[in-house]
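Removed from the display is one protein chain of the complex; every other protein chain stays in position.
Now for subunit A:
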Amino acid sequence: MKIVIIGASAAGITAAKTIKALDQATEVVVISKESIIHSRCMLHKYLDQERDEQSVSFVPQDFFEANAITWLKNTRVLGLNTEMKTLKTDGNQEISYDKLLIATGAAYFIPPVPGLREATNVYGFRDLKDAQLLDAECRTAKNAVVIGAGLVGMDAAVALLKRGLNVTVIEMMDGIMGLQLDEKSAQTYQTLFEGQGASFLLSEKVVSVDLDKAHRGHLIHLASGKTVPADFIVVAAGVRPSYDFLEGTAIQTNRGITVGDDMRTNIQDVYAAGDVTGLSGIWPNAMKQGKIAATNMLGGSALYTDRYALKNTANFYGLTTLSLGNINPEPEENCDVSIRQDHKNYQKIVSKDGVILGVIFQGDIRNTGFWQYLIKNKINVSGIDKSIFDLSYADFYGVDKETGEYHYAV
């Protein structure tokens, strides 16, 4: 059997690895537009020059050779024929498959702001190529502007600050990392960034960008009337799943390729996994989807049921944070909000009727992994007679006497 995988990031690589671990004899072909395998979560470490092209990889350098996987790098898929089971590449190659996994991920989105899309010095921060283009800009630029203060925008800001640039971050929401943090925990990070020289323009919207003769954006106009000078601009305003090449096929999409719990699409022998499904935008979930798709392509019956995706961690300037679930409840949700803090830590637990809905742990995140289980499985903790902050896995402890594996006794 021949399995073709399009995409070589979390989902694609995990699938390739899983297939080869389960069945050496299956032929695996990975097609990627990239020529260097890299982890997008480490791009800021490339841009700040802590790592090079080799050390932003998340697989060993001999991954493809060692696993006997064919890798077509620098290759884009242009079209797909699901009846003939073939695909066409930009190198005019026609490649056949018995089973196909689409793991093409997502691409950054540049908002339709006058000047922004036209400018030649506006970049996303998604792939190694983006980081390389930014690296070149950093060599001559003084003023960098980041649009969007989500995790990706803040990753970019960290690297640009380390490169010694003046960094201004523009954000529509009234705090940074608005999806992961509340006012208090966001302010703590903002102060740390400001201490490194960053400036923030919050509750601000970019309305236009002035271009110079070379079509480089050099002045950003905000809705408030303020202007910000820029030598280059990083846009971190979200991503869109990448599946343009499906045009003309009957593969169902809805802001992502539609898949069942088994990661199959509506078309026989075509699977999808990772950000291209629109199910989640985080690395661990993409890996899991890739593994499940691989198992099923080989005739297994794995299901993607662990769909929880409201989770993230941050680690900036030595301050770590875990954020899970609903951390900014609206007043009408009538949630209980418990807060515990000291000079190094801020902890917030949101619950309702004994069920945890969300947590923020900023500072010490030791041994906090169990919270995700409680939240996603809606475990009622009201019967446990202790402070909610003192809960641990020990309160739900179950162990298999034979295998020694843990489980939750709830």
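Throughout what follows, a contact is a pair of C-beta atoms (placed from the backbone, for glycine too) under 8 Å apart; a residue touches a chain by one contact, two chains touch by 3 or more; residues count from 1.
Everything below uses one rule, namely that contacts and distances are computed from a predicted model.
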- Per UniProt, and picking from "Transketolase", "Nitrate reductase", "Putative peptide ABC transporter, permease component" or "Electron transfer flavoprotein subunit alpha/FixB family protein", the hidden chain is "Nitrate reductase"
- Quick one: which of A:Ala136, A:Ala223 or A:Val399 touches the chain that's been left out? A:Val399
- Note on the structure: Only one of A:Ile36, A:Val59 or A:Ile267 touches the unshown chain, namely A:Val59
- Item | Absent-chain interface as seen on subunit A, which is shown | 10, 14, 21, 39, 41-42, 45, 55, 57-60, 282-284, 287-288, 291, 311-313, 315, 318-320, 322, 324, 364-373, 385-386, 392-395, 397, 399, 401-406, 408
